[in-house]
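A quick write-up on the structure given underneath.
Just one protein chain is left out here, and the rest sit where they should.
Note that the chains are named A and B in the order they appear, and that numbering of residues resets to 1 at the start of each chain.
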Amino acid sequence: MALLSVNNLSISFGGLRAVDDFNIQIKKGQLYGLIGPNGAGKTTVFNLLTGVYRPDEGIVLLDDKNITNLKTMDINKCGVGRTFQNIRLFKKLSVLDNVKVGLHNRFHYNTFEGILRLPKYRRLEKMMNEEAYRLLEVFDLDGEAKLSAGNLPYGKQRKLEIARTLATNPKLLLLDEPAAGMNPNETKELMETIRFVRDNFAMTILLIEHDMKLVSGICEELTVLNFGKILISGETNAVLNDSRVITAYLGE
Amino acid sequence: MISLITYLINGISLGSVYAIIALGYTMVYGIAKMLNFAHGDVIMVGSFTVFWGISMQGFNPVLSVLLSIALCITLGITIEFIAYRPLRGAASSLVVLITAIGVSYFLQNIALLIFGANTKSFTSLINFGPVRLFEGQIIISGETIATIITCLIIMVCLTLFIKKTKPGQAMLAVSEDKGAAQLMGINVNGTITLTFAIGSGLAAIAGILLCSAYPSLSPYTGSMPGIKAFIAAVFGGIGSIPGALIGGILLGVIEILGRAYISSQMADVIVFMVLIIVLLVKPTGILGRKLQEKV
Partner (left out) sequence: MKDKLKKMPKTWLDNLITYGMVIIVFLLVQMFISRGLVSNLLQGLLVPLCVYVILAISLNLTVGILGELSLGHAGFMCIGAFSGAFFSKVMADIITVTAVRFTLAILVGALFAGVFGFLIGMPVLRFRGDYLAIVTLAFGEIIKNVVNALFVGVDSRGFHFSLKDSMSLGLEADGDVIIKGALGIIGTPRNSNFTVGIVLVLITLFIVLNLINSRDGRAIMSIRDNLIASESIGINVTKYKLMAFSISAALAGVAGVLYSHNLNSVAATPKNFGYNMSIMILVFVVLGGIGNIRGSIIAAVVLTLLPEMLRGLNNYRMLIYAVVLIAMMLFNWSPQILAWREQHSIKDFLRKRRKVQ
């Protein structure tokens, strides 16, 4: 039973088929990789899955629910969380508040309760703080909770982005090049974190990555995208050893 | 019927002034991606220079006009260099807009200190008489004719400049992609300076034409026409030169008709409503293109 099931997803920009007939089935709890050369359309797939772009064709099902033409905000509410290639944090907010914005839809009190500081405000804010700290501790960010997110070092910004997304309690986590700009040590640490998240949050993860070490190290299955089309899908080692994939990356 | 034709002609004339001002907005917006809020006040500086030259110093009108254009060009280049260039690459577009508001404030208050708040009466520079048509039923003033002709000449020259000359092509390239243009060896800063120079020179001409037709001059003369010309630029599609012409003339006609048939106060309301409706229905204006943020 697939958690995410995508059929025939396509979009064109000014005549160019940026993504053409994209299909993918991801099972619950899977760690799935989406790879391909630059400009292959990987991030466009993410943008289609999260409603940033509306697809020309195709259906996206999450847990059998059709989320194809929903708004970004509603797709998140249905259970899809994502991070961005170029980190998008709330830079002027504190690390803690970044995560608390992620908790927004899980803890409800209204504007008046907030402005008048009624008991519900106090109770829920306390719960939000506890929950946020719990997440920050997972990513070893609790020491920096009061810092502005923009002042974090690069590697920690990537982690915070993941923590913020997890705060929305997604079923499916989309990571867009989580290891970009990290050194080998940081990448190794990140691999462990991703595995930890999958195991401890019972998360299904789809990630875009260029770092082959990371991909071969943690992904169970891969889909390779080239010029907007799927080149091959399958079990990681088989895909990476396929001659077509090597050609796509290295050229003829 | 006759009065309607007269209003239309007046509208086209006022619209031509808007179009000339709108060119400055649209070129700067296309190339520097900023709303130069102070552009309207450059108009005022242009008019005051001519007023100062003719009425206070007794200069020859031609000399005064040339002086005014030269001063406005210098002013435009200076403003860009001091206030806008350091902010290129700043985090938010708000920053440049607020700075431009500061420059606008600055120009208004300098004029206020030099010339005082009293409205000056501007002597028209157009010395050929009105043209009478249909046995005197339609009277077209010299100012109207001069304005429309000037506007057409400017449009043709500017289009030729951009299509046929190297600096013009450089402008197109910079408006398309600043980074790529730089890599192709185009002097981006120089091109932006040139854009401000042309826009400000045109503002001087627009100021003189505006004050010839509506001969009252104060430090705030430029701000309302400036805002309306920006609306014209948005109306026609920001970044587009023919768009500025179309938007300017449509807006001028709408304003004059509104003033004639509804009320002068409601005319401004209508002009602003036009902006809002255009933006809601077709945010890119009549001839504009769409931009989207990359995710």
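One rule holds in what follows: a residue touches a chain if its C-beta (ideal position, glycine included) is under 8 Å from a C-beta of that chain, and two chains touch if they have at least 3 such contacts.
Keep in mind that what you see is a predicted model, and the values were worked out from it rather than measured.
Per the touch definition above, the residue from A:A2, A:I59 or A:A145 contacting the chain not shown is A:A145.
When the missing chain is restored to the complex, the residue among B:M56, B:L160 or B:M273 that touches it is B:M273. One of B:L63, B:L112 or B:V131 touches the chain omitted from the figure, and that residue is B:L112. In the complete assembly, the contact with the undisplayed chain comes from B:L97, out of B:L8, B:I77, B:L97 or B:I140.
Within subunit A, the residues in touch with the undisplayed chain are 50, 52, 71-74, 76-77, 81-82, 84, 88-93, 97-98, 100-102, 104-105, 107, 109, 111, 114-117, 121, 124-126, 128-130, 133, 137, 142, 145-146, 164-165, 167-168. Residue-level contact of subunit B with the missing chain is found at 29, 34-35, 83, 86-95, 97-99, 101-103, 105-106, 108-110, 112-113, 227, 230-231, 234, 263, 265-266, 268-269, 272-273, 275-276, 279-280, 283, 293, 295.
What we mean here is this: only the chains that are shown with their structure count from here on.
Mean C-alpha positions place subunit A and subunit B at a centre distance of 48 Å.
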